[in-house]
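One chain of protein is taken out of this complex; the other chains stay put.
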Amino acid sequence: MKTRVLGLVALTAVVAVTLVALFVVPPDRNQGDAQRIMYPHVASAWLAYLSFGVTALAGIGWLWKRDLRLDAVAHAAAEIGVMFTAFAIWGGMMWGRPIWGVFWQWEDPRLTTTALLLALYVGYLLLRRLTDDPERRATRAAIVGIVAAIDIPIVHFSVEWWRGLHQTATIGSPDRVLNPAAPGIFVGTLFGTLAAFTLTWLYLMIRRYQLARAELAREEARRIDVLMSARTAEVAR
Amino acid sequence: MSNLRTEARVALAVARKDAVAELHGRHATVSTLFFAAVVLLLFGFALGPDAARLAAAAPGMLWLAVVFAGILAVNRLHLLETDDGALEQLALYPVSRRAIYAGKALGGFAVMLLLGVVVLGTVGVLFAVDIAGAWLPLLVTVVLGAAGVAAVGTFYAGVTVRLRAREVMLPLLMLPVLAPLLLGAVKATSAALTGDPFGELGAWLQLLVAFDIIMVVAGAATYGYLLEDG
Partner (left out) sequence: MTDAGYVLAAYAVIIGGLALYTGTLWRRLRSARRRDDEAR
């Protein structure tokens, strides 16, 4: 199966890139070993945003086409997105402690935006769980997912403003690893991690989508069961 | 075929219907106001008694009280519909969904505005901040903040109106989305009260305006889908 091959390739890539990031890449001049955390942290953040973009687009697709398969995509993307968001926050905290001296920094727009991202999409998943009818669930989820996606740039922008008005010199900024002028091995490892993680994301998306379809089918079968037994009971009288 | 005037008329009719229902059950609105006052009192106990610290925290406490009480207010405005299936009945009429949303949000805005003004006055008294000196920018902030909470709250109240565990889901969905509004309103209030030393008041008010417009548009565009599917 093609998906299985994808999975194996993704696994190999992740293992390879982790080994490189931990043992091959030299420590950063300013940030030391802590800089290594940036690779999975940035990759996770990227995949979180990608996931929620997919959730919003799939939601729009559902509202437009009324195809439950699109809703299944939205669900899969949201669940995987929440996972990567949690990873991004964790990575940010593990990086922050050695660099800033604290686990949390209110003035870092990325960290606070990501925390809000987590809150928004955990709410999305809970909303889904509390609605039983598939079409109503899909509609509610779609509009909540769309508004959440619209909110994210506003949040990021406002937190940046918040920080901008209290300019404090930060010795370590997560941005440094994204600088294209950085030494080749840093940039290369970053792109490698991005690629490996994205392949993993793709594999997980396919599997989670399959699971969502299977669960939908089971829901449908159960509903038919209930209808049939009610019918049989009626006929028996 | 709806044109703008018909839509406006529908919106006002919906808002008036809600207002009449509210007036008849005045106790509910008064209770919400008292809830906000109690929240402020508790903030006083939690963060006090140092007057300087309370004065510095006043803008934050003001808007948290408004947002928390706002949750109750928008929740109630939608409860009015479920009791007798009125929401479905509304949906049967050949009127624009946008107009129905606008009407409900308008009603919410009226309540939030009242709430905001009352909380503002209470904060002035409880935490010794000079409201009168900066009353105009403060009023503008309250108007913009109330609009944002109403727009977002009405939307999510519609989403959760027939949802299990509604009492916790409404705030859980609403509050993260309101984060930028909270930030902007608190910073604007703080700037207004301190005489705007960094000249940031305008920027924060712009953020509030942008937030309000975006959320009203998003809410109006998507609210209709709720009515179709229930």
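Note that the chains take the letters A and B in the order they are written out, and that residue 1 is the start of every chain.
One rule holds for everything that comes next: a contact is a pair of C-beta atoms (placed from the backbone, for glycine too) under 8 Å apart; a residue touches a chain by one contact, two chains touch by 3 or more.
This structure is a prediction, so every number in the text was calculated from the model and none was measured.
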For the chain omitted from this view, which of the shown chains does it touch? A
Touch with the omitted chain, as defined above, among A:His75, A:Arg137 or A:Arg208: A:Arg208
Full-complex contact with the absent chain, from A:Trp90, A:Trp104 or A:Phe157: A:Trp90
Contacts from chain A to the absent chain lie at residues 14, 18, 22, 32-34, 36-37, 40-41, 44, 80, 83, 86-87, 90-91, 94-95, 97-98, 200, 204, 207-208, 210-211, 214-215, 217-218, 221
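Heads up, the rule we're going with is that only the chains that are shown with their structure count from here on.
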Please tell me the distance, in whole Å, between the geometric centres of chain A and chain B computed from their C-alpha atoms. 30
In the complex of these two chains, what residues of chain B are touching chain A? 155-156, 159, 163-165, 169, 172-173, 175-177, 179-180, 183-184, 187, 198, 200, 203-204, 207, 210-211, 214-215, 218-219, 222-223, 225-226, 228-230
Of chain A, residues touching chain B in the complex: 63, 116, 119-120, 123, 126-127, 130-131, 135-136, 139-140, 142-144, 146-148, 150-151, 154-155, 157-159, 161-162, 165
